[in-house]
Every structure is written in structure tokens, then in C-alpha cells.
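For this view, one protein chain was removed and the others were kept in their places.
Chains: A, B and C, in written order; residue numbering restarts at 1 for each.
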Amino acid sequence: MDKPRDHCGLFGVYNHPDAARLTYFGLHALQHRGQESAGIVTSVYDEAKGRKVMPVLKDFGLVLDVFDNKDEFDDTLVGDAAIGHTRYSTSGSATNPANIQPFVVHDREGHFALAHNGNLSNARAIRDQLVEKGTLFNSSSDTELILHLAAQSREAGPVARMVDALHQCQGAFSLVILTDDALIAARDPNGFRPLALGKLPPADGREHPAWVVASETCAFDIVGAEYVRDIEPGEILVIDREGIQRVGTGGDFNGVCMPRKDGVSQCVFEYVYFSRPDSKIFGATVDKVRRKMGKRLAHDAPVPHIEKGDGKRPIVMSVPDSSNTAAIGYVSESNKMGHRCKLDIGLIRNHYVGRTFISPGQSTREQRVRTKFNPIRGVLEGRVVVMVDDSIVRGTTARQLVKMVREAGAAEVHFRSASPPVRWPCFYGMDFPSREELAANKHGAVDAIAEWLGVDSLGYLSVEGMLDAVEEAHESRDRYCHACFSGTYPVPVETGVVKEENDW
Amino acid sequence: MDKPRDHCGLFGVYNHPDAARLTYFGLHALQHRGQESAGIVTSVYDEAKGRKVMPVLKDFGLVLDVFDNKDEFDDTLVGDAAIGHTRYSTSGSATNPANIQPFVVHDREGHFALAHNGNLSNARAIRDQLVEKGTLFNSSSDTELILHLAAQSREAGPVARMVDALHQCQGAFSLVILTDDALIAARDPNGFRPLALGKLPPADGREHPAWVVASETCAFDIVGAEYVRDIEPGEILVIDREGIQRVGTGGDFNGVCMPRKDGVSQCVFEYVYFSRPDSKIFGATVDKVRRKMGKRLAHDAPVPHIEKGDGKRPIVMSVPDSSNTAAIGYVSESNKMGHRCKLDIGLIRNHYVGRTFISPGQSTREQRVRTKFNPIRGVLEGRVVVMVDDSIVRGTTARQLVKMVREAGAAEVHFRSASPPVRWPCFYGMDFPSREELAANKHGAVDAIAEWLGVDSLGYLSVEGMLDAVEEAHESRDRYCHACFSGTYPVPVETGVVKEENDW
Amino acid sequence: MDKPRDHCGLFGVYNHPDAARLTYFGLHALQHRGQESAGIVTSVYDEAKGRKVMPVLKDFGLVLDVFDNKDEFDDTLVGDAAIGHTRYSTSGSATNPANIQPFVVHDREGHFALAHNGNLSNARAIRDQLVEKGTLFNSSSDTELILHLAAQSREAGPVARMVDALHQCQGAFSLVILTDDALIAARDPNGFRPLALGKLPPADGREHPAWVVASETCAFDIVGAEYVRDIEPGEILVIDREGIQRVGTGGDFNGVCMPRKDGVSQCVFEYVYFSRPDSKIFGATVDKVRRKMGKRLAHDAPVPHIEKGDGKRPIVMSVPDSSNTAAIGYVSESNKMGHRCKLDIGLIRNHYVGRTFISPGQSTREQRVRTKFNPIRGVLEGRVVVMVDDSIVRGTTARQLVKMVREAGAAEVHFRSASPPVRWPCFYGMDFPSREELAANKHGAVDAIAEWLGVDSLGYLSVEGMLDAVEEAHESRDRYCHACFSGTYPVPVETGVVKEENDW
Partner (left out) sequence: MDKPRDHCGLFGVYNHPDAARLTYFGLHALQHRGQESAGIVTSVYDEAKGRKVMPVLKDFGLVLDVFDNKDEFDDTLVGDAAIGHTRYSTSGSATNPANIQPFVVHDREGHFALAHNGNLSNARAIRDQLVEKGTLFNSSSDTELILHLAAQSREAGPVARMVDALHQCQGAFSLVILTDDALIAARDPNGFRPLALGKLPPADGREHPAWVVASETCAFDIVGAEYVRDIEPGEILVIDREGIQRVGTGGDFNGVCMPRKDGVSQCVFEYVYFSRPDSKIFGATVDKVRRKMGKRLAHDAPVPHIEKGDGKRPIVMSVPDSSNTAAIGYVSESNKMGHRCKLDIGLIRNHYVGRTFISPGQSTREQRVRTKFNPIRGVLEGRVVVMVDDSIVRGTTARQLVKMVREAGAAEVHFRSASPPVRWPCFYGMDFPSREELAANKHGAVDAIAEWLGVDSLGYLSVEGMLDAVEEAHESRDRYCHACFSGTYPVPVETGVVKEENDW
């Protein structure tokens, strides 16, 4: 409900006769990463023109709304290579169709299509420099800057120019790029946002396999592709007729393509909330990491001692569906620790109510939450209830749910967040509410937040606990960004930049 | 996926200034009972015409698609009384807009609007009789018959004529009817389909409460109404300015309004699958009954002995979301019985993929299931897995899911159905596939079905077990219809009637 | 602009493999007879059902809006027989989709589809009688009454029942009806509204010709059909496998099928304004009759003597396009009479501005007229101008045009109406404004109307002159209804009936 918003899901295919169809299915699997708009671009040889063209179909709406006509896949989105993009809704504010990705442009050598997940931290500097040269902008997006940099590069050939452009970018950028001859996949040196490489067996009558790239591996599963590895932080991968190769401008660059001056700092929030539990992200299954976080939470914020109620074990319930796995880990570890509790389903979620829901009349946010969730009295009545959520951002939905759980007869309501308090803005691609709106900033200490939420107790996973969990499940805590929890920013940020700055 | 389809969800309000808005929210909560179309009718005095009129808005689509313009609630759907309807999709076949409910007609005395859940078992006889009189039909629906019967009745006044009509109907009919002056709620004498009565405090400045009726009580929760009681089998309830009263044509009728010659036989499948777990249905919380069924299933079809795998406890997973509760009951009881097992989430469901999903190109049913579900390898790999589903109807989705769970590395896959094999057609309002398509008929004995499903073992809840569970959770097994499982039909059925018979 | 509105255009085909396509083109040609809605129904054998079905496509909008998908003609509107309908817009008032024709219903013996042009003068009596029997109504239209009468008839067979129904109807009704086996074309005994019979050569591989019926023969021209003759007043023509035959219930009926008790009284306004000049109506080419009216107008309301201006011949201009022909006749005859004048184009009409035009902001009727017409200063400046229009109904557009012509520099503006003053309501199918809104009633004598219009002189064709013109061009004046001009109603009218009476 009031979670931070990522900016997109990416998908790309090279060397498959059904490139656009695979992209369509891939975008379905990535729909949770962005529901505002969707788009697919393909590359195909146009007999009449004697050169490649890039058909595009993109619009506001869910993937199934934008692509509601099968014929488009036969008539328009033809070709062996394609990229696709889904983008998150920015609530309420007037939206500009020019910002719908992928972007497609052409210059002297052909086309570029580009899909981007992230935020450049030196966008203002790049923009100033481009503006100085008389560059015109169609969108208000960082993404367009990359295209101008590539177009104005003095390097030879589209790929070299794009590589040149990427070397000028700082911040967070996972990119899938289509040129007339190649598919390029790139991740910024810090590797803030995920990007994975997959493979499909050669299509009928072809010699080479089809390559796919996607923000999450759940998009590989849906098309039957095999996960190969992640695009590495700082890596620029070019897939063309010659095969698949890492490119750089020379030098070693720590074995990758763009210098890693600030280390690797992958977004830990992808584990906490964004990614689907069935995806591999940064090389680890999300479900596994999230479960570990739930287990750590059992230590950092244990199940309460039973003080009132019917003396039965406390019920632990998740806020469906994003915290289901964490709740399972929490219950499992708690029982191991001797804190007897029982997992149950206390809230039913109505999945038919999407973002297009209208609230006729005087209906409030409360009505909106009631439309989405309903408590089960039979489960909750007279019980001590521990609600496990993945995180507390604004906290308003949590507060409403607590109220509803109490109305359903819960004797006590305890709240557990399977991540630390969110306190700081993200400059690397997540769209949190303003600092003032974050519950942890607005209401202060944990006790005050608990009081505002209306709970009997409130507990958070600690930053240390979270990083322990990541480390235990997968790899060193040093490879993660946790700025939204800790305020420690791995890459310097242009001060005073606001989101709408370039929203002309 | 391939579950039987109920025909609708009903909602009605009397004496509330926001009648249509409440109905809109109520229909949202009932969306799971029908996704093909939605409609709302209100009753309001038209100054210009000097009499009541019945504005209507209905169309194909989800509730949020049909009602996507707030202004309609201010400009069109005004008035103090309203009824609403959602209707299930009949896959593929050409659909007739004339069948979208509620129906609105007028005759000499005013308007009738009617929303119906169920199927008349004497529809053919009624139709023949009406046809004989030269009656014209606009729809292919049973529901229209009721309106003609009322219109042609010789009784005095709209309510009496409708009561007269209802006495001529046999089979399954839960009805919400609006006349220019009253809201009528009725349930057939057997009480096949549910219908509940609720109450809201008097609106601002009013003396009397607002009354609401709905197929399930989850629709009361969303509008903040209090559940009062069920409409009783055979009861006709009239709500008007005089208040709320039960009407009949005289006599006792076992304390209700229509004679109960075949006893009460409420649909047990409402507990198995249809209703939301947070609803009260036939007076019992669905979650509670469904949990009992899961518990009984642990006895009828226990967790398998571990033969291979890693020796760890078997994992019990539900097919989300309809069997979640049964799985919880199954695990809880199994462990009590000493059959150690562990509840986990093995399948992720993509809720963005609704019925409008297109399958471009050569995509198959398999692709469709893959788009909707994805297994979590980390959970399933090397494990003995017990999949709990609410029922097995056609079985094709189950079979595909089994395949996917195996591909994700499960060592063994066992399948448990929290209801008996579905073998017989329903003539009381559910839209099962044809007999030949039902897995239990198509593949024969349990072993044969297991082989077709590709599972290591298959177990069903027994009919006795199911009825024990209902009795344990709520009330006598004698009050339920289980014809689809047992072939025992409580009300005689016109032989040879096929669904499309009247689909002109 | 503010002309009376006819209720529709009719088209029907029997025995042609492209029945719906021919109907589509025919409706295009008849678009001027109704722009509110359009519909096509076909009859085709359904293999699966083992009987005929009647696919229908109808909606609000122009023909090209409603039928904007070629595939519908291949996939849905298949079959050898079809009927179509276009219906006029009723300005502003809330419109009911249930009123869109053709109507399709079914009863015990099969389907009826019906398209109607006209108004029953005994509608109230029929409705009362049907209501008494408990008949339900879906629309507020007279047309539905005919269907109920047929359905409730005791005659044997669909055709006989429809014939029985038609014998009970009085007033104006040109009808095209489709049953599962036949196409029926009928005209009321007075022959108020037109209906013509045409023929196409046998389609490939067929033995018999294809028969077509249409409101105007311009619909035959567009499909390459040959005009055979009019459906005669009182005739009921049945076209089926047996061929084409006139049917009745017995007796002579003056050689037709329904008794002609009130004589023949065809609508003279069809010549004045409604029909396209390229059509044959009631057996005469509209252009020819309209031209004669223009010639007679030259006698009844001659070109003025030149009093001021530049001494040049007066300019005669039409209000495009409906009065073009009358203006030509007027000029031709005036010059023969020695009243020297010159035909010219003084107003340009913008055909892009249709009925969906929005008027943002404070825009007035004046703006609307300005958007549709623009005077040519170079033609009008300093000249004595005679504006010829086909009729004056409300007069508001005429008044605005006069003002614009004056602003363009005309020295004098004279107005000539090629029909008499419209003073009386029509009960036979035309939708005039209320009596009070008619210029001839609102402003009184010709001088007063002239003053209100702002013209130097105003002249009308006399009723006698109009009938002379018809007689001279075609046939006896006794065969025409001129009630709107003369107040002489050929068929008695139910008093006090208002248009919205049945608009439930």
C-alpha cells in the first residue's frame, strides 16, 4: 500500500523468432516492479527501406491492458530482438506520455532503444552540460540523458558510443539497450539495481541459443529460460551475431567494464520488499534471504510473553502477500527458541482491487484499506496476535490494519517489521515518500510509533540483524546499500535535487 | 483455474442516501463470485415524471471497470435503495449483453429490478407455459422467467405478484429484488445458495436503520454493516417504509413463506471453494469449516511416510489462495497425529494476470498456468512435497502445477484434495465442466487419476469426512446438498436440460 | 439544423451471401435519415444448435462508428438475410440503449427481428391491452408493441402471427422484419413513410435473385440494385424460399393486404426535406419534385424588385445542401418569368462538424451555426440576396444565417421557403419541435416572422402551390399527407399522448 516504489522492470531478448512474445510474458512476471506503463520495442529489417527499423508499442496501463491485441505481435512487433519495460505509478501527479519507456531514437548511425531502472546521481551535471550544447529534451527523465550522451559521443559505432556514454554516468543504472545490431545489458559499477542473464535453447533451425536479460529471474521461469549469471556490477555486455562479450574502453577495471570506485552496493530493499520471492536477485533466492530476515527478527523482536487473552499460543500472521515468507521464518525460529506461537491467516486480501479503483463519494483511505483487506474474526477473536510486515514506510496502512484486527476481537496486537525503520531517502531508484512522511521520522522513537500505530508492542529487525541475515543467506554485507535504513550513502549525491526538477 | 463457476454475487440496500456507493463497495467484496459483468440499479423519484424511475449502469467487466467514473454516482445512480449483481465469465463463448443483471423492466404498476443467484429446476416448464401465452424473451436466462411470472400474476400489487411468482419457482434461487417501493430478499425453500441480512445505523437525520442483503458477509464488513442473520430457506423478506417483514400467501409453511417440501439443502461447495474465508455463509465462518475439512483430510489422506528425499519433514503447501486455510488445518492436525510435516509457501501467484490475459502466438494452457504460478526452487528442491488443493475438478491446472513443482526439484509430490472427487453435474447454480471433463470421471479410479496427475500419491477427503467436518464446525449434515460429490439430488431435475437450451 | 427529425432509415436483404455487407452500405446511404444509432441483424443457421440464430450488432453512433471492425462481417454478421436500421438523435435527452433498433426477440417458434419507421397512432390502446395481460416492456418504443402483438397472436406460424399483429396497428409504420425463414416488408395502409423494393442479380452459383428493401432508392444505387417498385400502402410482402408474395388474412382489401379505410396519405415532407434528392420516393425522383417546388415558389414568392444595392441582378443562394435543388428551380423559373436573378454560392458549409461537436465554454447556438456555415463576402457584398431554404421550422438557424449574410455586406436579404409554414405536430413519425417552438406559431403572421428573422421580405410556397408541384411532377395531391402544414390529419390521433409517455 504505502511502500516505496521502484521505477521499473526490464526485459530483453536476442536471437529468438518470438522475441516480442517472450518479452510480453517476461513483463507479466515483472509487473510487480511497475504498474504505470508498459512498452515493447523490437528490431527488424524493413525490406522496403533496406534497413532495420524499431517498431514500438507502449502506453499507460498494466501489461495486459497495453498489449490487448494479439495481432500486434504478428503485424507490428516482429523481429528477432526485443526489449521491454514496466514502470511504476507515481500517485496522482499528472503523468507525461513522453516518459513511457523504452525510449526509441535515431541518429546518424541508426536506432537506439533503451530501458532503464535506476537514477543517475550526476543527472544535473550531465543535463547542464547537454543544455549548454543546445540539446532539446522530450521527457523529464534521466534516461533520456544517456541517449543524448551516446548520440553526442565522438566514438566510432553505436556500441562504442553507448559505452562512452555509460562511462559518464554515475549512480544507479541497470540498462537494457537495443541497437540495430546488438542487445546491450549494463549495470552501474555499484550494482544498485539487479539485472540477470539467461539463456534459451536455439530456436527451431537456429545454431545459437537465444539470450535473455531481466530484472528478476522469475521472468526467466515464465519463458522457460535458464538463469546463467548476473550482469556484474560495472559490466557492459554486448550480445550480437558474434556472440556475447564484455566490452570496455580498455584497461582492467577490476575485471569489469566501468571502474568500481565506490565498491559494490546492491539494494538490500530488493530483498526486503521489491523482488518476488521466487526470483534470484544478486545471485540469491529472495525467499531464502527473506526467510532469514524473519528468523533474525525472532531474535531482535521476539514473540511477546502472553499476558492476557485466552492463554493460547500467540498467532503470528503476515500482511499478505509480501511478508508471508518472513512470517514463516519468524514462526519457525520463535518455536525453536521456545517462544511458542502459531502461524495463521488473519487477513484476506482482495486481489481484484487494483490501482484503478475509484472511491465514489466521501470514501477515505480507510475505505480503501477495507476494500483490500478483511480480517477473519474466527481466527483473531480473543487471541494475542503478532502481525509481521516486511517494513514500515509511511505506516498508514499498517495503522488501519491494526485497527481492523482489533475490531475483529484480537486480545493484543503486536507488530513486527522484518526490516529496520525506514528513515532516509533513496537516490538510487526507489521512490519513497518524503522524509517527513516516513513513520520513523514523523513519530520518533519506537514507543511513539507503537502508540500511533495503536499496538501493544512494536519491534523492528535491526540493521545489523538484517545484514547478518543477508550474509548468512548469501554473501558479505559489504556488497549492499542500506542507505534508506542507515543514512550511509555509497555514492555521493547532488544536493538539493528534487524529483520534479526536470518535469517541464 | 478450472474450478466450477457460480453464477453471481448479490447485494442490496434500503434506506441509505449512499445506496449505490454501498452497493459498489459490496460488489467489490463479492467480485470473486463473478467476474464477467457487474451492474447496479437504484430507485429514485423523478420530479419531472412525477413517479419513481430506476437508473441502471451495467456492463461486461470487473466492478472497477464497469464503474470507472465517479460522476455516475452523483449524477445517475442516485436514490435511497439499490441492488447490485456480479456474474461469472463463461469462457470463450459469445456472450449476450441482454444477460447482464440486474434486469430492469416495467409493467402497469411500475418497475421491477431483479438480481438472481441460482438456477430454476423447473425453468423449462415455466418457459413452455409463458411461451404458450405469447411471451417474448430478451435474454436466455432463467431470471427473466421470474419477471414474466410476476408481471402476468393476477395478484394485487407488485410485492404480491412477485410472491406469487416465487411460489411457482423450483430449484435454486437467492434473489434481491427492487420495486418502486420496496426491497425484497428471498431464498428458495432448500436454501441452496446463501443470502444474508445486515444492518447499518440510521444515516444522518434518519429515524430508521439502513438494511443490507448480500450473498456473503464479507460484503457487510466492507461497508461497516452488522450481520443480523441469514435469509432463511423459503423466506421472502420485504423491506419498505413499514419496516421489515416476512411475507407469504397464508398458511404456516414451517414458519417461512414458501413450503419446504424437500427439506433444506445448502450448497456445501460454498464452503469448499466458492465463498471467501472471511465470510459467514449459512451461519458459519467459512474459514472455520474449511479448516475442519483440512483437519479431517489429515485423517482421510495422511501425510505420506518419507521414503526418499533428504529425510527432512515433508513440506505441505497450498495452491494459493483458495486452499490456504485447509492446508493450515491439515498441517496442524497431521502434527498432532504425529505425522511430522511443515507448512511452507512453494508457489507464488501472480495476481496481476486476470481473465483478460491474451496469449499471443502458439501459447498453450501450460503457458497460462506458468504466467499465473511460479514455484520456489529453494523451498521445494530435494523435498517431499504435499500439495493441498481445495478440490479437483477438471484437474488440468493441478497437473501442470505438479509438473512445475517437480521441475523445481521436489523429490516426491503428493496431492491432497480437501473435498471428495467431483463427479456429478450441479443443477442448482454452479457451472461445472461437462461430466466427461471431470477428472474423477475421465480418469477413473484414484490410482488412475494419480498417474495422470503425475503424483506419487493422491488422497481425497471422503464425503463422510466432509460432512463430519461441516457438522463439527457448524450444524447437521442433513442441511446440505452434496450432489456434485455424491450424486444425491435433493430436488428433482428436468431431464435432458442443457445449459444452452434457451440461449437463442 | 433545426429541422424536424424522422425516426429512421430501413434496409433489408434476402438471399445474398454478403447480406450484412450490403446492409452496411445501404445504411451509409440512409445515414441522413438517422444519426443517433445504427444496427444490423442477420439470420444464419447455427450448426451447433441445430437451428437458426440471429446475430446482432447495434450501438449508438453513426454507421461508420458502430461498424468500425471489418472482422465483424466475417465472424459475426454472417448469413444470407439481414436487416438494418439507422435512428435519429433526440437532442440532449438521456438516451436508452434498449431503444436501439433492430429489435431481436424470440418466442416459441423462433426469432423476430424488426426495424420500424413511423409512429403507431393507437399505441396507447395497444399498450393498455398488453399491460393488462402482464406484458413486460424493455423499451419505451412503439416498435416493441408490434412484437408483443405477434408473439401473443393465436395465428399459426411466425408470418401469420406478424400479419395478425400488423392488422391491429394504426398510424404510420414502414417495417422490415426478419424471421428465421423470411424477410417481411410492410407499409401501413396510408403509406405514410416510404419503402421500396429492389433486386440484385443472383449471386454466384445461385438460382434466384437477391431481394432488397429500403426506405429510399439511394440505398439501392450504392449496392448496385435495381429499383423494382414501392411496397404499396397496406401491402405486406413476404420474401422467402418460395419467392416473393403478397399476404393477407383473406378478402380483397383493395388489392393489398391491410384495409385502406383512410385512403393513401404519403408524407409530403419527405419531398420537402427528408429524402435525398437522388432517391426515388413514393415512385418519384425527389430532385424532380423539389425542383418543381422551387419553380412554384417563384410564382408564390417572386424575386423582389431591386430597390437598392448596386443595381445588379439579385443573387439567389440556397442554404446548402438540402435546398440546392429548389434554388435551381426557383432561379430557372424566375428568369423565365422575366425576374432576372442569378444563382450563386453565398454560404460555405463545413461538413466536418457533426453532431458530436463540443462547445467548450460559453459558446452559444450562434457559435454553433458559425462553425457550420461561413458566408462569402465577395459574393454577397453590396448585393440583393434571396436566400432559398427548404422550410422554416424553428427558424433559429435561418435567423442566424440572415445575420451572417448581412454582416458579409448584403444590401438586402430576402428569404424564401420552398414549403409552406410549418404549424402543426406530426403524429406519423416526424419529430418536430413543440408547437410553441415553431416559428410560424411563435411569431404569428408572415410580417412578424420576417421582422423576427431580420429580412427585407419573406415568402413561402403555398400549400396549394406545394400540392400543385407534387401533382405536376408525379401524381395526385390526394395521395399525400400535409398535416404539418395544413392541420388536416388523415388518421385519427389519440389525444393527449406525449412522446415521453412510455419513457420509463
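Keep in mind that, in the parts below, contacts are C-beta pairs under 8 Å (C-beta built on N, C-alpha and C of every residue); 3 or more make two chains touch, one makes a residue touch a chain.
Bear in mind that the values here come from a model prediction, so they are computed numbers and not experimental data.
Participant: In the full assembly, spell out which visible chains the left-out chain is touching.
Facilitator: In the entire complex, chains touched by the missing one are A, C.
Participant: Considering the complete complex, identify which of A:Val63, A:Leu147 or A:Leu380 is in touch with the unshown chain.
Facilitator: Considering the complete complex, A:Leu147 is the one touching the chain left out.
Participant: Kindly state which of the options C:Gly118, C:Pro375 or C:Gly429 is in contact with the chain not pictured.
Facilitator: C:Pro375
Participant: Using the touch definition up top, pick the residue from C:Gln367, C:Asn441 or C:Ser486 that touches the left-out chain.
Facilitator: C:Gln367
Participant: Can you list where subunit C touches the absent chain?
Facilitator: With respect to the unshown chain, the touching residues of subunit C are 18, 20-21, 24-25, 28-29, 31-32, 35, 62-65, 67-70, 72-74, 218, 221-222, 224, 276-278, 285, 287-288, 321, 324-325, 328, 342-345, 348-354, 356-361, 363, 367, 370-371, 374-379.
Participant: Kindly note down the residues of subunit A that lie in touch with the hidden chain.
Facilitator: 49, 53-54, 76, 105-108, 111, 131-138, 147-148, 151-153, 500, 504
We take it that only the chains that are shown with their structure count from here on.
Participant: Please identify which chain has its centre, taken as the mean of its CA atoms, farthest from the centre of subunit B.
Facilitator: Max centre-to-centre separation from subunit B belongs to C.
Participant: Need the CA-centroid distance for the pair subunit A / subunit B, whole Å please.
Facilitator: Roughly 36 Å, centre to centre.
Participant: Once you find the CA centre of subunit A and the CA centre of subunit C, what distance in Å lies between them?
Facilitator: Inter-chain centre distance comes to 62 Å.
Participant: Counting in whole Å, what is the centre-to-centre distance of subunit B and subunit C, each centre being its mean C-alpha position?
Facilitator: For subunit B versus subunit C, the centre distance works out to 50 Å.
Participant: Please output the residue numbers of subunit A that touch at least 2 other chains, ranges allowed.
Facilitator: Not one residue of subunit A touches more than one other chain, so the list is empty.
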